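Here the complex is missing a single protein chain, while all its other protein chains stay put.
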Amino acid sequence: MNKLVVSLSPHAHGSDSVERNMRGVIIALMPALLISFYYFGLGSVVVCLTSVAACLFFEWAISKYVLKRQPSLTDGSAMLTGLLLGMNLPSNLPVWIILVGALIAIGVGKMSFGGLGANIFNPALVGRCFLLVSFPAPMTLWPVQGQLTTYTDAVTGATPLGLMKWAIKSGNSDVLNGLPSSIDMLLGNISNGMGAGTIGEVSALALLLGLIYLLWKKVITWHIPISIILTVFVLSGLMHLYKPYYANPVQVILSGGLMLGAIFMATDYVTSPMTYKGQLIYGVCIGLLTIVIRNFGSYPEGMSFAILIMNAFTPLINHYVKPKRFGEVPAKKKGE
Amino acid sequence: MNFILIAVITLGAIALASAIVLYVVSKRFAVEEDPRIGEVLEVLPGANCGGCGFAGCSGMAGALVKGADNGSIDGLNCPVGGPEVMGHVADLLEMTAASVDPMVAVVRCNGTCENRSRVAEYDGVRTCKAMHMSGAGETGCGFGCLGCGDCVEACQFDAIHINPDTMLPEVDEEKCTSCGACVKACPRTIIELRQKGDNNRRIYVQCVNKDKGPVARKACSVACIACSKCLKVCEFDAITIENNLSYIDFEKCTLCSKCVDLCPTGSIVKVNFPVTESISSVKEIKEAIQ
Partner (left out) sequence: MKLHTFSKGGVHPKEYKLSHDIATIKAELPKVAIFPLSQHIGAPAKAVVKRGDKVKVGTLIADAGGFVSAPLYSSVSGTIAKVDTAIDATGYQVPAIYINVEGDDWEDAIDRSATLETLANHPELDAEEIIKRVKNAGVTGMGGAGFPTHVKLMPPKDTSAECVIINAVECEPYITSDYRLMMEHADEIVVGVELLMKAVSVDKAYIGIEENKPEAITLMSEKTAANGRIKVVPLKQKYPQGGEKQLVEAVTGRQVPAPPALPVHVGAIVQNVGTAFAVYQAVMKKKPLFERYTTVTGRQIDHPCNFLARMGTPFSQLIEACGGMPEGDNKVLAGGPMMGKAVISLDVPVCKGTNSITVLSGADARRKQSEPCIRCGKCVSVCPMGLEPYLIATFSSLQRFDELEKESITNCISCGSCQYTCPAHRPLLDNIVQGKAVVMEMIKSRNKK
């Protein structure tokens, strides 16, 4: 008989694993990805494929040659970063810019901190924001939907967010009449010569389907996405009541990268708080920052920066926000 | 042009003000320290190993100066620096350093894979502390070395390593500074600081098993079975047997080796002795047969 195996308890383990969670997120992204292929065609396919391949390559190369340790590509996290990075880019972005973005996302955003589990900032957002700041022009030319066979030569236009910004700057609420209807924004059908936005953000419905999948498979909990969306809804509602040139709250939560950010970017395990209470605080602050940047800042889109800023606060939130200890009752009489 | 001038003057003024503030604060809040502490600290090795009993070299430096003020630095010794460093310190403080017998870490277990068979396979966190908590370990001896290397982790002088053939730690006598870190790290107190001895020779019982003789022997072929032969033969009263385990007091041991020859299991070992005539002749016979 073989020697008996011994260890400390517990001796059983659930079916959860890192791969299962990463796979869950990738599957949840599929509706949004497929819708984007439908709306943007060739461009989105090229951008996403390039981003995924580049992220996988850089992670392998940096693990093997710089950090000199076993690359762990099979855990799915590099693929997920690539996919999320790609979905945060416009579909007409040239390949070389995507490569730079992937290098920064993986190299700076993830590996320089020590690899999976050690990074402070969401790698895909680090990549995206680096590109936004370094290549402002290519990163803010949004292709119009329907150009299925074009890539970098796509015709571009202003996005709903651009319109909202213009309405605020000019103080003119009539500008907002040019926005697509809420139903159209839900489905992602943004037409009339308007640019639709980044690859992943067009169809709020597809993203919400992803949210339902993630909640069902227990990959994430409701705390972060709902707190972000509710905060943005409430605050933008207050702004809209205050002055009509602020868009109405339904249009605000359906526009731009809000859904994508709330459901997929802010919920990244490594960079979000560990307790439910902490996650609610995190979500509310992201919502607040997003509204501030969108309405008072110079960028039309505030989600990415809001998430990155709150990523920096996550360790602080983890330090001060502790779960309620069992039995920590303030003034319970002993024995009654 | 005005703008540049204003900027230069403003920044210059801020810089000057900051410099003055920093200077005043550094003087006002300066900590008075005896300059001798700094001098002693220079001489000490700076490893902060804790072998002297203080948290770091600065703690030791403070204690030495305090001792010097009280008239004696006896009882304070830096094992890493040894007599050389202690001599320098003594000169600095105009004191005499007490002579201390050099010590070395000794691993009191010989439960190699050959001597002590593995009866179970441990599948948890591979540190000695964790394995010790999970139970007796992988062998029938609940006192013996677990081989995960907590001692190796603790050593700052690269003086102890696990031998992959025996899965036991081995101490490099040259590098060991007897700081005691490995002694504290071992959850089973297998490592002991003993005198290096004359000519670097030592005799000790290489076992810490406190189970009854037959049980200990069943688990490991070189265990101490407390048969008392060593106790009876020692003329210097150096051996005590307690809890089924023999122990040799290094202060009293004269290295006569009588106990080593008598031990039926071979658990008493002698280190750094020359190979004696009788053993070499056995070797010759063995070679002749082969």
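Chains: A and B, in written order; residue numbering restarts at 1 for each.
By our rule, a contact is a pair of C-beta atoms (placed from the backbone, for glycine too) under 8 Å apart; a residue touches a chain by one contact, two chains touch by 3 or more.
Computed from a prediction, not measured in an experiment: that's the story for all the values here.
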Neighbouring displayed chains - absent chain, whole complex: A, B
Chain not shown: contacting residue from B:V100, B:C113, B:A136 or B:C256: B:A136
Subunit B, residues in touch with the chain not shown (by the definition above): 119-120, 123-125, 129-130, 133-138, 140, 142, 211-212, 215
Sites on subunit A contacted by the missing partner chain, in the whole complex: 1-2, 4-14, 16-18, 20-21, 72, 75, 115-118, 221, 269-276, 279, 322-329, 332, 334-336
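Going forward, only the chains that are shown with their structure count from here on.
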Computed distance of Cα centres, subunit B from subunit A, in Å: 53
Complex contact set, residues of subunit B against subunit A: 118-124, 130, 133-135, 138
Residues of subunit A touching subunit B in the complex: 2-8
